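To start, the structure under review is shown below, and the notes come after it.
The complex appears here without one of its protein chains, the remainder shown in place.
A and B label the chains in the order they appear, each numbered from 1.
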Amino acid sequence: MWLRNCWYVIAWDHEIPPADSPQLFTRTVLGEPVLVYRTQAGELIALEDRCCHRHAPLSVGKREGDCVRCGYHGLKFDHRGQCVEAPGIEIVPAKARVRRYPLVLKNRWVFVWMGDPALADDALLPDNFSCDSPDWQHKPGYLHYDTPYLLICDNLLDFSHLSFVHEKTLGGSTRIAQARPTIEPVPGPNAGWPQIGIKVSRHVHDVPAPPFYQRFRRFDTNLDRWFVYDFLLPGTLLMHSGGRPTGTGPDQTGPSVRLHSCQTLTPETATTTHYFFQQSHPVGEGDATVTQSIYDSLVAAFNEDRDMITAQHRNLQHNPTLPMMPLAMDAALIQFRRLLEARVQAEQQTPSPWPHAPVAA
Amino acid sequence: MWLRNCWYVIAWDHEIPPADSPQLFTRTVLGEPVLVYRTQAGELIALEDRCCHRHAPLSVGKREGDCVRCGYHGLKFDHRGQCVEAPGIEIVPAKARVRRYPLVLKNRWVFVWMGDPALADDALLPDNFSCDSPDWQHKPGYLHYDTPYLLICDNLLDFSHLSFVHEKTLGGSTRIAQARPTIEPVPGPNAGWPQIGIKVSRHVHDVPAPPFYQRFRRFDTNLDRWFVYDFLLPGTLLMHSGGRPTGTGPDQTGPSVRLHSCQTLTPETATTTHYFFQQSHPVGEGDATVTQSIYDSLVAAFNEDRDMITAQHRNLQHNPTLPMMPLAMDAALIQFRRLLEARVQAEQQTPSPWPHAPVAA
Partner (left out) sequence: MWLRNCWYVIAWDHEIPPADSPQLFTRTVLGEPVLVYRTQAGELIALEDRCCHRHAPLSVGKREGDCVRCGYHGLKFDHRGQCVEAPGIEIVPAKARVRRYPLVLKNRWVFVWMGDPALADDALLPDNFSCDSPDWQHKPGYLHYDTPYLLICDNLLDFSHLSFVHEKTLGGSTRIAQARPTIEPVPGPNAGWPQIGIKVSRHVHDVPAPPFYQRFRRFDTNLDRWFVYDFLLPGTLLMHSGGRPTGTGPDQTGPSVRLHSCQTLTPETATTTHYFFQQSHPVGEGDATVTQSIYDSLVAAFNEDRDMITAQHRNLQHNPTLPMMPLAMDAALIQFRRLLEARVQAEQQTPSPWPHAPVAA
């Protein structure tokens, strides 16, 4: 149950080798191996990492100019995915080609469109501004999960887990779990996408600063904290969060914390997931030590999540059909799953115009 | 094909942490994760190790008094399995609960009832007296098998394998295999259980003492040996065995060996099994060295069994439908499989009244 007509992050910009490198970058998205490389003019290219001939990965072949030659029988593909040379064959058939995926670099995230290329729409790219901004500072992160991507979406859509999973890292107070967030639809950019996600706003008053905050700024009083985020299809979180001493208002100066976080989930296979993330602080509020400290806290916390979700997944595998029990705290994740499911169903009822049928998830 | 309305051993008593320990004990039985802990009053509790909300294991949460709090979103369950607190929810729904399993401690074995709690019947507990007796001495053992539990039942129901698998440990003579045991039904405690197992009695005359015996008592003459055991549903062996110099009678004194063994098999999943075992000697006949020596012999022999059954299982997986060939030595195991199968079928035709349907094995 994957959405195909949408943007998935396949890599951080810096993961793709430079144009003159002999290395070829490959990553599997929705069960499809995808090769990403840079032309000599600097354009980023995403091709199916599977030679049309005998299905060997092109990524174990080699670059020749802006082309890639398969390392098995030597077929050479240009950056459009067209085979332009096949040893011993004078006229290469036009159908000898691999799929080229629309690809966009935006603020250091490399996005790939796994569905119908004709539908690729830049207006659907999320506003991950803090990934590449003169005003914000971060250290980029990547984790691999051996669990289905929807379980991680669920996790991000319900921050009540902060009080328990992250008691000693990001959380710190059961008041986070007790606070009831407001949940609103996030409208899409055009008529084709009336809704693209869920906005979750959670405000918590008069709670101790979390261990995570204490590590980069000392607080002697309780804080008011906020977490305001959009969770967008197919699985991207864009969040403003922070805290200020209880009793001070947003218009007052004082030792507040302001953060912006961009996190996104990309299914690798039905049971494995790529997780790209960062949490930024304003450039003027903290130095490289603070940047590193935030990163370390995030990695520690996301490992806590991964342990929990992996344990949950193990239980689900014992008895996959046993129903879960929806509670008030699940409002956002239930709305998101419904939104996703409706889009997937609509998509699957549309005949697929691209070269080969999508893999069943 | 598992029987549910019966007692399975889930642990040795000493495996369950004390009431004041922060550790939570979990073990999977019949494909269901089960949490076991002690209340402050000392009662042993078995709960489904799966939060009703999002199915996270409670065992990665924490104890709070006699309750357990889920480490994912903070639901708190009392020792009856009832959810008594859910962060942010004023009135917790009554259906928010996890299954509580009937649990009985008897002679250091912790028994769990995986079926309908209303049918749990202490009269079905096996008489594992030597596990906790002032007259008998043993060292408790546990092994994990990567094979289905029925293959291990088969092994224990046909001691002709002692001559071959355990030639150099427990066996010692091909005469064990040649002896034809008597096989009788073991009647059950009430009308609902007309038969609960198979009694196997094997007497072997005038054979050398096995290496196993020689290690804790020197014998210069041949022995008469006996193995008399009940093999009870779902998979428990209770055995008197021993040997005395050939020509001496049971009413004569002399350097005999008398042992009592309790062994039981609990399916973990369709292809993995828990094995709890001990072999006791009378307190007056041997010291701690003998106890350890018996334990060591048993572990050595059970590793021989495990190697053989694992190899057998590998062959079965190559061609699962190929029929086996019943021979005279299989009488007991065939009777036991029939008894088990009849009970399982009867059970599966009865509508299941408990919270969720059993997992298909």
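The rule we apply is simple: a residue touches a chain if its C-beta (ideal position, glycine included) is under 8 Å from a C-beta of that chain, and two chains touch if they have at least 3 such contacts.
From a predicted model like this one, the values you see are computed outputs, not experimental measurements.
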### Summary
Of B:28, B:147, B:163 or B:280, the residue that touches the missing chain is B:163
### Task
Kindly state which of the options B:91, B:288 or B:324 is in contact with the chain not pictured.
B:324
### Query
Which residue from A:14, A:95 or A:218 sits in contact with the chain not drawn here?
A:95
### Query
Given the contact definition stated above, which residue among A:18, A:42 or A:87 touches the chain not shown here?
A:87
### Query
What chain B residues would touch the chain not displayed?
154, 158, 160-161, 163-165, 174, 177-180, 307-308, 311-312, 314-316, 318-319, 322, 324-325, 327-330
### Task
With the missing chain put back, which residues of chain A would touch it? List them for me.
28, 31-33, 49-50, 52-57, 60-61, 69-74, 86-89, 95-96, 356, 359
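Here is the rule we go by: only the chains that are shown with their structure count from here on.
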### Task
Report, in degrees rounded to the nearest 5, the angle of the rotation taking chain A onto chain B when the C-alpha atoms are fitted.
120
## Note on the structure
Taking each chain's centre as the mean of its CA atoms, chain A sits from chain B at a distance in Å of 47
